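One structure is given below, encoded as C-alpha cells.
The other protein chains are all here in position, but one chain of the complex has been omitted.
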Amino acid sequence: MSEWFTFFNELMRKMLFLPEQASTLAYRIDFLHYFVFIVTMVSSIAVGLLAVSFFFKYRAKEKLASTPIVNASHRFEATVIAVPLVFFFIWAAIGFRDYMWYTTPPRNTLDIYVTAKKWMWHFSHPDGPNSNANLTVPANRPVRLLLTSRDVIHSFFVPEFRIKQDAIPGRYTEIWFEATKPGRYRIYCTEYCGTWHSNMVGEVIVLPGQEFDNWIAKQRLGLSDRVDVSASTDNGGDFRGDLASYGRRLAGVQGCLKCHSLDGQPHIGPTWVDLYKRKTVLVSGETIIADEGYLTESMMDPYTKVVKGFQQVMPSFRGKLAAPEAAALVEFIKTLRSDSLENTPSKEAVYGPVERR
Amino acid sequence: MAQLSVVNESEGYLKVNYMNADRGIMSWVLTLDHKRIALMYFVLTMVSFFIGGMLAEAIRIEHLTPGETIMGANTYNRMFTLHGVVMIFMFMIPAVPGIFGNFCLPLMLGAKDVAFPRLNLLSVYVYAVGAGLLVYAMASGGVDAGWTFYAPYSLSTPATIFPALLGVFIIGFSSILTGLNFIVTVHTLRAPGMTWMRMPLFVWATYATSIIQVLATPVIGITAMLVGIEHVFGFGFFDPTRGGDPVLFQHMFWFYSHPAVYIMVLPSMGVISEAVAAVSRKNIFGYKMIAYSSLGITFVGFFAWGHHMFLSGQSALDSGAFAIISMLVGVFTAIKVFNWVGTMYRGSIAVNALLFYVCGFLFFVVFGGMTGIAVATVSLDVHWHDTYFVVAHFHFIMVGAVLMGVLAAIHMWFPKMFGRMYHEGWAMVAAALIVLGFNATFIPQFLLGNAGMPRRYFLYDEKYWMLNVASTAGSTLLFIGFVIVAIYLIYALKHGPIAGSNPWGLTGLEWQTTSPPPKHNFIGQPTVEEDPYTYQKKGEKVEHVVI
Partner (left out) sequence: MSSSEAHQEHEHPWYLAHHFDNIKVQNYAVRMGMWLFLGTEVLLFAGLFLGYTVYRYFYPQAFEECSQLLSVGMGAFNTVVLIGSSFLVVWAYHSIKHDQVKKCAWLLFLTIVCAGIFLVVKYFEYMHKIHEGQLPGKMYTFEGVTAPGANMYFSIYFLMTGLHALHVIIGATILAVLMVRVMKGKYGSHHNVPIELGGLYWHLVDLVWIFLFPLLYLI
C-alpha cells in the first residue's frame, strides 16, 4: 500500500470509528464500506443541496399561489432508476464476491472447533489443547472455525477481524480468517442468548507463527493419550487392541458422543464421566446404581430406565450393536473417571470436515 | 341538506359533526363510523407509543454507564423486548393505517364509510384485546426473548411468553381485518370520476400496505402460535433437541417481519407524498412512478426476507439472491425520493411544521435507505449484523421515517379531524427539536455499530461509553420535542383557532367537506373531475413543463 493509500485508509477508518484492521478480510470489507459511504454522502448531499436550493428559490410569495404543472419525462425517470440501480448492483456484486471469499476457506486451514454455550465460548484444537474464552491462533495462517452451540443460537464476532457467524444448535457452521497482526482482540456474542448475553465475551490471542508453534507444542506436553473421536468407520470391524480403546472408537462411530459428553457436562444425555457405579435417580423416582447391566440395558431399551432430567430421545441400539461391541462401550465408560480427566484433549462432537475442492 | 344549515359559515366549524352527532358512551363503543374508529385508534396507539417511548428512555438511561445504571440484566432484557414488541405491534403497524387510513381513506375516495364498518369496529376491539394481552405479559413478569422471539431461546426462557405471543397473534388479526377492509373499499367505494390514476397517493400507499397486511400477517400468526404451543406443550417444532429446526423459525418469522417493515413505512411514504404536494402547492412530479413504486415495494418486499439471515447458515447463493432483491427495494425508494424532491421544483413552498417533517422524512429515508442498502450488501453485513449499526439503520427507517410520517399526518389532518388549528410556532420548534434529537440519538449508534458494539448488550466495554452518552443525550431532546407536541395539540383541541374546512388550500376530497366532517362524511355525493393535486386556479392559463 502506498503512503497516500495508508493515509486515506486511516482517515476513513478513524472517521467512521472502525476498529483496527487485523485480518485479511477486514481490508476487503472496509474498502467496500468506504465506497458505499462516499457515494452515499456525495449523492445525498447533492440531493439535499438541490432541495435546499428549491426551498430558497421557490419560497411561497403569496398564499394559494398557482404553480406550473411539472411532469417527468420517461428519459428522466429511466435515469433516476438506472443510476441507483447500477451502483446498488455493483455493491451487491462486490459484496457477494467478498462473501464467497469469506465463506470458502482455503486448503490447509488450521481447524478449531468452537462450542458456544450460555454464556461462554469453548475452543478446541483437534489435537488439544482446549480452552474457555481464550482462542489462540497463529498470525498469517488461515484458521477455520467450526461452530456449534449447545443450547440456543449464539453468534461469534470479532470486530477487528470483521468476522461474524451464528453458532446454531444441532448443526455446524464454518468461517475462516487470517489474522494479520499479533495481539489480543475481543470476541463478542451477537445473537441475543439470555441474561448474560453481554457477558459472553472472550479474547482471540494472535501469536506470531513461530511463537504459536512453540505454544501449542508446550500445551500438548502431557497429552499422551490422543483421543480421535472422529474415527472413521473403515476399520471398526476388525479392531485389534484393548476393549476400552475399541469402545472409545465405537462411541464415535455409533454417534454416542453426539449426546453423551466426555467432559462431565450433561448434554442431551447424561455425561459418561463417572457414570459407572454412579447412584442415579430415574424419572420414575427410584434410585439405581449404573452397573454393567444397567448400561447395557439402556443401550438396548433406552426408555425403560430414563435418568431424571432427560428426555426420551435416545434411539434403541438393539440390533445395531453386537454383544462384544456393547461390552466394549461399557469398558470404555468404566475408564472415564473425572480424576483422570486432567489434560484430556478435544472432546467435541463428531464432525467430519467436508471435502473441499 | 338539513345539516348544511348548522355550519356556521363565519366560523367554518361544523357544530353537529361526527364527534357529537350521537351522544353517550354506547354511541362510541358501538360506533360504525370510520372517523370515530380512527379516533379510538388514535387514543390507543398514542398510549402504546407512550409506553414504548418510556421503555426506550429507560434503556437509554441504563446505557449512561457501561455497567449497571438503574436496572439489572434481566430487567434490561425485558425492557428492550417490550420496547420492540410495543412499538412494532402496538404502535407502528396499526398507527397510520388505523388512524389516518381509517379517517382519511373513505374521505379521500368520496365514500360514506369503509366497505365493512362492523369488521372495522371489530378490528379495534381485536387490537385492544391483543394489546391488553401484551400489557398483561408485561405486568406478569415480562418477556425477555427479544421482539424477534428467536427459537430456541424463546422456547427455553422461563418468562411467560405465551400471552405475549397470543397477543401478537391477535393483533395480527386486527391488522388483517383493516387491510382487507381497505382493499375492498378502494375497489368498490370510489366516488364517480375517481379513477385509479386519480387516487391520492396516500390511498395508493395504503392500498399497497393492505396487500402486505393481508398476505403476510397470517404467516406470523401461525409462527407465533407454533412458538407459543411449543413453549407450553413441547411440540418440538423449532427445538433442535427434539428434531426441530431453529432456522426454519427465522425463515417463517422474517417472511412476515420483513414485509412488516413496509406495513410500517409505506403509509408514511403516502402521507409524505400528500404533504410534499401540500407544502409546495404542486402536482406530484412523477405521480405514476410513486404509485407504482409502492406496489413494487410490496411485491419485492415479499422476497427479501433472507437478508436478515446472511449469517444464520443459509447457503451463500441464497444470500446473494436475497441481496440483489433487497437492492430493488432500494431502487423503488430512490424513485420516490427523487420524485418528492422534484415536486418542490417550481412550487410555492410554505414554511411550516409540515415542511420540517417533510424534510426530516426525506433525510431519514435517504440515510435509513442507504444504510439499508449497505447492510444488504452481503459482505458488509458480516461486520454490521446484530450490531448497533443495524439498530440505528432500522430506527432511521422505522422511527425516523415512520414517525415523521405520523407527525406530518397529525399536523396536516388535525384541523380536519378536530376543526381547530394548533400553534404553528410551537409546532415548528417541536419539529426542529424532534429532528435534531433524533439525529443526535441515532447517528452515534451508527458509529457504535461500526466500532463493533453488539445490540441487546446490557453491559458494554468502556470504549463505547462516549457514544452511548451522546445517544442518551439526544434521546432526551427527542423526548422534550414529543412533550411539546402533546401539549400544544391537546391545548388546540379546545382552544385552537377555528381552522375552516380547507386551511391549507388543498384539492383532495377530504378538504371539500366541512371540518370536522359530518357523520356521513359528505353532504350529497362528491364527484371528481380532475387529476389530484391540481392547484391551478380555474380558468387560469396553466404552464406545462416536462423535464
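Order of writing sets the chain letters: A and B. Residues in each chain are counted from 1.
The rule is simple: contacts are C-beta pairs under 8 Å (C-beta built on N, C-alpha and C of every residue); 3 or more make two chains touch, one makes a residue touch a chain.
What you see is a predicted model, and the numbers here were worked out from it, not measured in a lab.
The chain not shown here makes contact, within the complete complex, with A, B. Among the residues B:G221, B:P267, B:G296 or B:G474, only B:G221 touches the chain that is left out of the figure. Contact with the undisplayed chain is limited, among B:E62, B:D144, B:E230 or B:E274, to B:E230.
Mapped onto chain B, the footprint of the missing chain covers residues 1, 111-113, 115-117, 119, 176, 180-181, 183-184, 187-189, 214-219, 221-223, 226, 229-230, 233-237, 239, 242-245, 248, 251-252, 520, 524.
Interface with the hidden chain, as seen from chain A, comprises residues 303, 311-312, 315-316.
Going forward, only the chains that are shown with their structure count from here on.
Rounded to whole angstrom units, the spacing between the C-alpha centres of chain A and chain B is 37.
On the chain B side of its complex with chain A, the touching residues are 73-74, 77, 144, 146, 150, 152-153, 156-157, 240-242, 245-247, 280-283, 285-286, 289, 310-313, 316, 319-320, 323-324, 327, 330-331, 334-335, 337-339, 341-351, 359, 362-363, 366-367, 370-371, 373-374, 376-383, 385-387, 447-448, 450-452, 454-461, 467, 505, 534-537, 540, 542-547.
Within the complex formed with chain B, the chain A residues making contact are 16-19, 25, 28-29, 32-33, 36-37, 40, 44, 47-48, 50-51, 54-55, 58-73, 76-77, 80-81, 84-85, 88-89, 91-92, 94-100, 102-103, 151-153, 155, 157, 159-160, 162-166, 168-171, 173, 186, 188-199, 268, 311, 313.
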